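The complex appears here minus one protein chain, its other protein chains still in place.
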Amino acid sequence: MSSVAVFFQHLTNGLTLGGIYALIALGYTMVYGILKFINFAHGDILMVGAYMGMFAFDFLRGDAPLGAWTFISFLLAMIFSAVFCAVLGMFIEKVAYKPLRRAARLAPLLSAIGVSFILSNGAAWMWGTQSRKLNYPFDNSPITILGISITPHQILVLIVSFAMMVALTLFVGKSRMGKAMRATSLDQDTAQLMGINVNVVISLTFAIGSALAAVGGMLIALDYKCYPTLGTMTGLKAFVAAVVGGIGNISGAMLGGILLGLVETFGVAVLGIPQGYKDTIAFVILIIILLLKPEGILGKVEKEKV
Amino acid sequence: MSFFQIILIYTCIYALMAIGQNLITGYGGMLSLCQAGFFALGSYATAILTTTYGWNFWLTLPVAVLISAICGFAIGMPTLRLKGDYLAIATLGFGEIVRNVINNWDSLTKGPMGIQKIPQAAILGFKFNPYKKTAFLIMLVVVLAICYFLFRRLARSRMGRALAAVREDEIAAASMGINTTKYKVSAFILGASVAGIAGSFQAVYILSVTPGTYTFMVSIMVLCMVVLGGMGNFLACILGAFIIQFISYFPQLTGLTNVIPAQAKQIIFGLILVVMMIWRPQGIMGREKFDYSGEKRKKGAKDATRN
């Protein structure tokens, strides 16, 4: 392998790893942007989505060989899983977060941690702790271009996360509901006075965020497999990505995700630092970025009022 | 009773960390997520100094405090410009860095193998070890009491009032002549030091250390203790630490571990967190937040008349 090819292979790896982070970060940032609340359970909803998708896919696909039907059944499974998670997300919001909407800022965070415990351990209880395989609905043999290998799955992850980013930006920026969401985000009481049903808006925010998590969860589980703590570590990294990009900012989440993927890959691969310190490098760089730009790369500077 | 003592021992160790977290988060209003990092620094300082260099445990305590304090300063100084969740992420990153370095610096920390055979703590030949839980507990209670009174004294002094002012409105506080950076960094350093002390005692209780003990979840649990007990109240933090430990070990305490599967225990733990927060969002002993919004005010007013 020539060193140029190695470099580009690392670049490909970094970009696609970043795509995975971006996929989760989008959901995080969406809920945060509207509610100013870290949904700690987001990663666990993602895990539930992956399991649900796996069950539905296995059921729909049966023994069919790879082909058009497997892909269609994968999409159907994804829709099922997204709907399931949307309902789950709305339910969680009603039960665990709604009563705390006006409480101190940290109270909902704790409640979310509680929900996270319930979901991940509930999954372990019901579905067991072993990793389960979510089969690829397409042939995932790597494609080699100029000595660089990339799999269809990696390409798919990048495309889906990019498409999600565009769709979300358009939805929040252009649609009527999006406008209501932004109004709710600015000031819930005033939004209510203007005739916006804040409860519906918040429910919908959670529904969309959770549906996104389900889609992301299934795509990630293709590579990482389904297991009860699937969402925990990846979710944490994705949250870091969302913050670095400027939490609440949809394009920022994408940028933060890709950046984190690249930093993790190149910190080890190119800087020649012992590879054990991968996380250290990633976090040091993130802290430096935050110090240079305390509101995240694409975050809005909030003027402080006295 | 013997098992109840271990709950109390862990309560004391975690209460030390919670006291530090309370100073940073409850008084200073800074959401820090790296108590686990300082906890690990304290543990490893004691473990390395006692095993590799043959120091006495009591001599390692000040070193553990010093190392934690220096790291608290190093992380506190630059990140204080950050607000809210950005600070949370930067401190979370620091906690992960500490664990990552410990796991990889094999020549010093023995990496993932951890350090074993840590000598027991002793005063004049009387050993405080895990087999004499009562003595160990008394020692911890004394340490906790000292820290509690020191921190409470501190919080009621000029520093506590300055921190509260910074928390409520940083700009206003600065315009009143409060050196905000100085107080915020001091809070960070003190919070870190006390977590370092907790780490040292953890090391001499378990008598071996491995990086797996100091995960991100420790920081989260400490935060839960502070919020659950009630922010801004040191006694509440100790109560919070006790409640969390009590819930975590309830099945073992009552001999119900074969009845309640481990996962069910964690699910119940999650449920209790959710229910407790809905029941008392400000924490068990927390103060009611003054709020102009509709529904809460009535309830708040009623509470006020009743008290």
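Letters A and B name the chains as they come in the text, with residue numbers starting at 1 for each one.
Following the convention adopted for this analysis, a contact is a pair of C-beta atoms (placed from the backbone, for glycine too) under 8 Å apart; a residue touches a chain by one contact, two chains touch by 3 or more.
In the analysis below, contacts and distances are computed from a predicted model.
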Chain excluded from display, named as in UniProt, from "ABC transporter substrate-binding protein", "biotin carboxylase", "LutB/LldF family L-lactate oxidation iron-sulfur protein" or "ATP synthase subunit a": "ABC transporter substrate-binding protein"
Contact residue for the chain not shown (choose from B:Thr51, B:Thr91, B:Ser186 or B:Gln202): B:Gln202
Omitted-chain contact residue, chosen from A:Lys36, A:Arg102, A:Arg182 or A:Lys225: A:Lys225
Residue among A:Asn121, A:Ser210 or A:Asn249 that touches the chain left out of view: A:Asn121
Sites on chain A contacted by the missing partner chain, in the whole complex: 1, 3, 6, 9-10, 13-14, 16-17, 20, 121, 124, 128-131, 133, 140, 142, 144, 147, 149, 151, 154, 223-225, 227-229, 232-234, 264-265, 268-269, 275-276, 278-279
Residue numbers in chain B that touch the chain omitted from display: 1-4, 6-7, 10, 100, 103-104, 111-114, 116-117, 130-131, 202, 205-210, 212-213, 215, 230, 239, 242-243, 246, 249-250, 252-255, 257-258, 261-263, 265-266, 280, 284-285, 303, 306-307
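The definition used in the following text is that only the chains that are shown with their structure count from here on.
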Chain centre separation (chain A, chain B; CA means) in Å: 30
Complex contacts: residues of chain B adjacent to chain A: 25, 31, 78-79, 81-83, 85-86, 89-90, 92-94, 96-97, 100-101, 103-104, 169-172, 175, 216, 220, 223-224, 227-228, 231, 261, 263-264, 266-267, 269-274, 277-278, 281-282, 286, 289, 291, 293, 295-296
Interfacial residue positions of chain A with respect to chain B in the complex: 32, 38, 95-96, 99-100, 102-104, 106-111, 113-118, 121-122, 124-125, 189, 236, 239-240, 243-244, 247, 274, 276-280, 283-284, 286-287, 290-291, 294-296, 304, 306
